[in-house]
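Apart from one protein chain that is not included, each protein chain of the complex appears where it belongs.
Presenting chain A:
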Amino acid sequence: MTDPLWLIVLVIGAGTFFWRGAFLVFGGQLTLPNVVRRGLNYVPPAAFAALVLPGLVQFDGATGSVDEARLLAGLVAALVAWRSRSTLWTLAAGMGVLWLMRAFL
């Protein structure tokens, strides 16, 4: 338990349990302010886009050019995700295109 990361993990765990238990365990009665309720709708698109884009658009440290294999793999995977709504097909398409690009370029 000496790793300082444990503290972060435990605090996130406790906070998440508080969210989960607020009404189930602690019997909370609060109604969320309207602005929070509306903002909550945009947490998934905003947070996931902020997490995904830097992984797809990667720049070469020396030349500053974009890694085309990752970018193309990401675009194909996004298209597959949109059409299929399937996590497995999204992963298969993204990894498949990445590996093909690496093999032939």
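In the analysis below, contacts are C-beta pairs under 8 Å (C-beta built on N, C-alpha and C of every residue); 3 or more make two chains touch, one makes a residue touch a chain; residues count from 1.
We adopt the following convention: contacts and distances are computed from a predicted model.
As stated in its UniProt record, the chain not included in the shown complex is "Branched-chain amino acid ABC transporter permease", which appears among "ChsH2 C-terminal OB-fold domain-containing protein", "TIGR02186 family protein", "Putative Zn-dependent peptidase" or "Branched-chain amino acid ABC transporter permease".
Listed here are the chain A residues that touch the chain not shown: 3, 5-13, 15-17, 19-25, 27-28, 32, 35, 38-57, 70, 73-74, 77-78, 81-82, 85-88, 90-91, 94-95, 98-99, 102.
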